[in-house]
Every structure is written in structure tokens, then in C-alpha cells.
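First comes the structure, then the notes that go with it.
Heads up, one of the protein chains got dropped from this complex, but the rest are sitting where they should.
Right, chain A next:
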Amino acid sequence: MASRSSGEGNTAAAVLQRLCCKITGLSDDAVVPHYQFALRILGSNVPSVQGTGDEFQVVEKIKRHLVRRGRENDAATFAELHRKLNSQGILKNTCAILHLLLSLIGTGQTTPRAVTGTSLFGRGLSTFATSTPYPPQPASARSDQSEVVHPSRAASDTVLGATGGAHGTLSSLSHHSQHTTASSGFSSIRGEGLSDGPTPVPHTLVGPGTPFTAWREERGGRVGDSRLSSTSRSENALVPRSSRAVSHLHAGVVATTGDNTSAEIPELDLVKDVVYAFQGIEGKWIKFDSGRDGYRIDPQAGIPKAMRHVISKLAECGWLYNKIRTYVESRSTDKAFGLVGQSFCAALHEELTEYYRLIAVLEAQLHQEQDQGISDGDGLTLRRLVVWTFDPLVRLKTLAALVDVCKGKKGGALASCIFSYMQHGDPYIKSLIKHTLTLVSQPVYVTLMRWIYDGELEDTYHEFFVASDPTVKNDRLWHDKYSLRKSMIPSFLSTDQARRILLTGKSINFLRQVCQDRTPIRGRDAAMAVDIKQAQSMFVQDEESSFQKMIDGVYTDTSLHLLDILHSKYKFMDHLKAMRRYLLLGQGDFIRHLMDLLEEDLAKPAGNLYLHNLNGILETAIRATNAQYDAADILKRLDVRLLEVSPGDTGWDVFSLDYHVDGPIRTVFTPECMIMYLRVFNFLWRAKRMEYILALIWKNQMSNARCTKPIPELASILHQCQVLGCEMEHFIQQVQYYINFEVLECSWDELLHKVQEAGDLDHIIAAHQVFLDTILCRCLLDEKSRDILTQLRTIFDLIIQFETAQDNFYQAVNEELDVRQHFEQTRQKRTDQGEWAVTEAEEQEERERRTAFLRNIIPSTRAQMTDMVQRFLVMVTCHQDVSLRFLSFRLDFNQHYKVKEPNSRSPLAMQRQRSRPV
């Protein structure tokens, strides 16, 4: 450097000499020692900065200097000027000039105070004989001056910026006057400098035009303070940054409040650390504290508080990243986690890849900066990082929240969890969630599509909300094989939709496996091609209804197809009608004929019945009646069945008709249903039999009417029998009417209606079930009506007893008739023979016999009947079913029973009846 300047010859030297003259104000001759010394300095002692510093750095330093003193406006102006300078492009060594300016900052009009500089100069001068003695005291005082004012510099700077150099004189004058009043200016200057109008402007800051004398006079009053901080003359711009900071540390108070740049770690290094932390790697100063589960900045490191704050905020990214990555890693290897879980991991991974990209960009920039040094204004700073990581941070936060909430969940439940975040108000987060959910629900959607179009369930991990039980056989396929997994129904699907989806797939499986129908679903291929990508449609249903439409369409198509097959191919309606005709005694002529034929056999004890005999009779009955016109398929299914025999049962108790069902219709007519049918049949059969018996009773009465005439004493008895018979007939007729019209026909009509309206097989099954339940209930076969049923059975038994009794009666009457005939004949013979018709003893004997006969034969049945019917009425009245109550009115239409026991049907009596423990 020295060789260069000297090598360039006189020009530089001449310029330097002129400079010396200019500054010192001495003549050319007088300035020689100064000039010589200046040459010496330039030549040797200060290390060159040209290599280390570059223009940008210098400009930044200057700007920072200005900003630190609150002169942001000036900083901007300076930047503007610098730009201008560059555009003019004349200077070859702008950097050097700027460096010079930087070094001279704040030295205007004040004497430089650098200790290093002073001693250096002094030392230098002492080697020259012509040197001026250096007075150290004033110099230290002057430097002290600026140091003391330092804290209030920001305020005074602004004033200066506003007033400008023109006010220099004024301000220094006011400064002066102030110091004449202030005794020892340290505290007073600081306080008043901040509060009072004319700020005590330090001379370092006063513009170039300030009279020199002003501060010199003032300095006189402040000599006492000068020693306070004579060591900390740090404002000299020539002192390197680090040494300046050290001197601050010595200064104590100032050091702690100011920026402790001494141990300050370069921002670039911090940025590097933060970028490490972003990746979940520990940096030099940012360590992961597993105890507190968070990143911790090394408390020893010299990082300003504000920066620590910023770094902690930035480290959040790393923490969130770690969390998500851990989740993804732990789950990716988990085979049982399922497709939904895997796609969730994939979605997370995708987001992380975006995040990696950001980190890669950051790192690249970091490297670039390290390689080239700071070249332009785009350098990485912590602030920049905060801005750049703002969006990624929000994303990571959301994802971490998802990870938290999805822990331990899988399949549909996981999708539900994510969906619950869909209502987020922030559209940015909402779209992120939506995207994630689209990915996550993709497997669900694909499974769903396969299910509703193909009936195939590919759900290895039990994630889908339709569950299949492989152990269930075909005959229970509809009822038991498939079920909904409640926990796995994604919350964006309604229960109704889930049900429809289940039904659709089930219908397809039913068609395929039970009905052997392989017709493909209409539009399946097109739908699969189009729909397979539209998982999103599932959870934006409140915006568009395409999903609902699709589900509905497929559901309707499939269900209708299934019903069509059931009706056409499997003749469901025919079977249903056959049930009604045979098991529910709809076919009157057939039943009557069957009963006629069976009467004899059924009267036998149950043990003596043989199925093949009964089957033969059934055949005969079918062939003899209109039943023969039914389809052969239906008649073939009709069969006789004997219920379980218990001791003492007659054939009537165990006989039952049966109807064989198989194939698809078995889904509707399940074994349970068939048992219900059999129970109803049994009941109806009994009622029918009562009707039959009463007819017999009447027939007996009619046929025996003439032959009983010879015994006039029987008239009243016969009358009673007839009355009783009528009463029973009335009762049974009403019961039959009730059963046939109010129970069977009404329910049947309802069932037919529902079956025609039915949209899917489930509707039919439900309607059928309702039908059976209603019949069972109204026929008093359910649990609640057990008492009434028992009562009814007792009445039935009574009728049977009555029949027997009447039979016996007629038998007795016939015997009596025979005896009397015989008696008459004997008497006639004797009369013919001319004897006494009857002897005294014979007559006596005959009279006794007749009295005994009359006494014995008086039937006690009647009283029982009345009593029982009354009780039955009370029970029926209490029954919940309205139609049964109607029955009671009909039975007692003329209040015949009420007259006999007036209270029996009043509400009070009902209550009594109820409350009374039975």
C-alpha cells in the first residue's frame, strides 16, 4: 500500500501535503512534520481493511450507526445517496471513501478522542523533533464530554436532524448557558436533555458551523467529571467493534443496557442454527431439551433478549416438525395401521416435503452467503426467517394438531377427526385440511365405490364402516353378515347415507350369492371411471349434492333390481299370499274341509298320530277344494307339522300346517317368522275348532229336539242348553269376527300396501315383521296378553266341556228314553195281560230314578260360562289394544253381562281389577 502510494509519485504526496495544510491551517513549511508523520502512518501501521470489508458491509454499518441513534430518516437518505453515487459510477474506490466516512463519523468539529490514536500519534511525534507536546488532560475531557451525553443522544439527534446545522450556534449557546447553572453535569444533563426544549446538544453532533469556543468554555465547567469515564472513550470510530464493546463492558451501566455485542454471535451463525432447528437437529446454541420437551437456547450464549425471543418462536417450527415426523415414522412401519392411516401419513409426508423444500432453499441461500460473503440486501436474517416461515408454521401447527387428535385412531374414525377441523374459519387452514382430508378419505372412497358398485369389501384393516362376518351362511346373509361399524362411519356421512351404502352393497351381495343373479349394475363402469377420484365430494356435501345423488342413484337402482328379482323370479307375492291362505286360514273351504277330514284323527291322543296319515288327508283336502288351483310349487311346500307332544295332548293340540320356504324368500320368511306363523295358526285353528264344535252342538240340539219331546221335564234343561249354546256361539262369532276382520284383514291390507311401496328389501322385511307382530299381539299371543289368552282358552275348554256334557246329556236322555220306552212297553204288556200296569214298588222305583236323573243332569255349565265370559270381558276391557276393547263392546252389545254385574266394566272396576294382585 505504501509502496503503491509512493510509487504513484508526487500527485498523491502533493495531495496529502495539501490535505495536511488544509486541516492544520498551517503554511506549507510549518506543516512538514505533520506531513511526514501522515506519510508514515499511511505507509505502515494500520492494517488494511480493503480485503476484509466490502462496500455493502460498510454501508450497512453506517446505516446501523444512524439507525441506532434514532435517525432512520437519515439512514434512508444515506442509502439514497449511496445509490446515487453508484449510479454516477465515477469513483473507482467507492468503498474506500465510504470507509473513510465511516471512520470519521461524528468527528466533525470535535477533536478526536481515541486513546489509541492519541498515543499512536504522540508516539509517532516523539520520534520527530518537531512534534508538538501532547496535552492528555484536555483530550480526555473532550472525549468524556461525548461519552457522558451518550444516553440522551437519540433525543438530541432528532433535534439536530430537525434543526439542521444552521442552528448549531444557537444550540451550543443554550448548551453553554445551561452548563453554567449545572454544577456537575452528569445527571442533570441527562435529565434535562430529555425533558427540556433546547436540548443540550453534544458537540460531537453539532453541525460543522459551530463556533469552536462554545464547547471549550463549557468544557471548563466539566473537567471534574471527566475522570469518571476516561477509560471508556469508545466513540472513536477507528476502534474496532469488538474492542469498543469491551470498553462498554468496563463502563458497567452502559454495557448492560446497551447491546452486548461483545459475545454477540453473528446473526448468520444463529440463522444457521435456526435452520438446523427447523430440521429437528440440534444446533450449536439451540439445543433440544427433552425434559421440557422443547428447544432451549444456550443461556450462556451472547444472544440479545429480543433475538432469543425470535429464535424461540422460530424453533417452534422444528418442534412441530419433529412431532409430525415422529408420528409419520412410527406409523409408516405399522402394518395394521390401515390404508386410511397410510394415506394420512402420505399426506403428512407431502406437507413435510414442502417444508423440506423451504429448508433446502434456506440452506442454499445460507451457503451462498457464506461463500460470497454478504453481497446484497437479500441476506438471511432472523426477521426474514420469521416472515418466511410464517405460513409453513401455520401449516405445521395445523398438521401437528391433526396428529395429536388422530393419535390411536384409524380408518373412518381418523377421517372423522380430520373432518372436525374442516369448519375452521381460516380459509388457508381450511383448504389445507380439505386437501389432507381428500387424501385421507381416498381409500375410504375407493372401498365405498367398490362396495356399492361391486359389492366387494376390501377391508383388510377393518377401517371401512361396513363390516362383514365371514362365518355367516347365505341364508342369514341379509340379516347377519354385514353390519355397520358405528365408530368407523366418517362424520361427514350421515347415518342414513351409511345405511343406504350398507344396503346397496348388501343387496348386490344378496343378488349375487343368494339370488344367483349376476346382472351388472347399470352404469357401473362409467361411474367407477368418473367417481373414483372424487373423494372430496363426500365431505363437501353441504356445498354440492353430487355424492348424495350418486349414493341415492345406486341405492335405488340396486334395491329396485333386487325387488324386481324377488317378485319376478322368486314370486315373493305368491308366497306371501299362500301364507295368508293356508297358515292364516284365509282359504275357508279348504280349512273347513280339512277339519272335517281330520276331526276323527285329531280326537285321538297326540301320540297316536302319524304324519303320513295326516299328509294323506291334507292331499285329499287340497284336491277336493279350491286350493287345487294354486301353483304346484306352493302346494308342494304345504306340509303337516306336529308340534311337541306333551302328555295328555290330543291331536288338536299338536296339529299344525307348515309351509316350507327356501332360497331368497327365506330372508323374509325367517325361521323366527315361521314360528310366529305357526303360533298364530295354532290359535286360529283353535278358534276355528270352537266354531266347528258349536256347530256340532247346534246340530245335536236340532237332531235331538224331537226325541226329547216325550220327556217334558227336560224342556227347561234343553232350553238352558240352547241359551248357553247361543251365548257361546255369540261369543265365538264375535271373537272370530274380531280375528278375521279387525286383526287379519286390516294387517294384511297394510302389509300389501307397504310391500308395494317398499323401496328395498329391508322395508319389506320390516313391514312383514310389523304385520306378524301386530297379529301376534292382537291374537293375544304376546306376553302381556297371557292372562286374557288363558281366560280365552278356559272358555274354549268350557265349550269343549259343554259339548261333552251335552253329548253325555243326550246319551243319558236317550238311555232314559229307552228305559221309559221299556217301562211303557212293560206297562202296556201288563195292561194287555190284564194286570196292574205298575206295581207300587215299581212306580216308586221309577219315580226315584227319574228324580235322580233330573237332579244329576242339571248342568252346572251355565253359571260357569257366564262367570267366565264376565271375567274375560273385564280383562279385555283392560287391554291396551283398542280393537280388543271394541271386541268387549261387541260381546256385550246389549249389556247382558253388565246387568248381571253392573260394576264389572266401569273404570273403577277396571282399576280394581288391575291393582288386585292376580
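Everything that follows uses one rule, which is that contacts are C-beta pairs under 8 Å (C-beta built on N, C-alpha and C of every residue); 3 or more make two chains touch, one makes a residue touch a chain; residues count from 1.
In this text, contacts and distances are computed from a predicted model.
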- Task: Pick, from "F-box protein At2g26160-like isoform X1", "Ribosome biogenesis protein ERB1", "A gated channel into the proteasome core particle" or "Mitotic-spindle organizing protein 1", the protein name that UniProt gives for the chain of this complex that is not shown.
- Result: "Mitotic-spindle organizing protein 1"
- In the whole complex, of A:Lys92, A:Arg292, A:Lys473 or A:Arg518, the residue touching the missing chain would be A:Lys92
- When the complex is taken as a whole, what residues of chain A touch the one chain not shown? 1, 4-5, 8, 11-12, 15-16, 18-20, 22-26, 34, 37-38, 41-42, 45-46, 48-50, 62, 65-66, 74, 77-78, 81-82, 84-85, 88, 90-93, 96-112, 114, 117-118, 120-121, 132, 134-135, 138-139, 165, 204-205, 207-208, 212, 216, 237-238
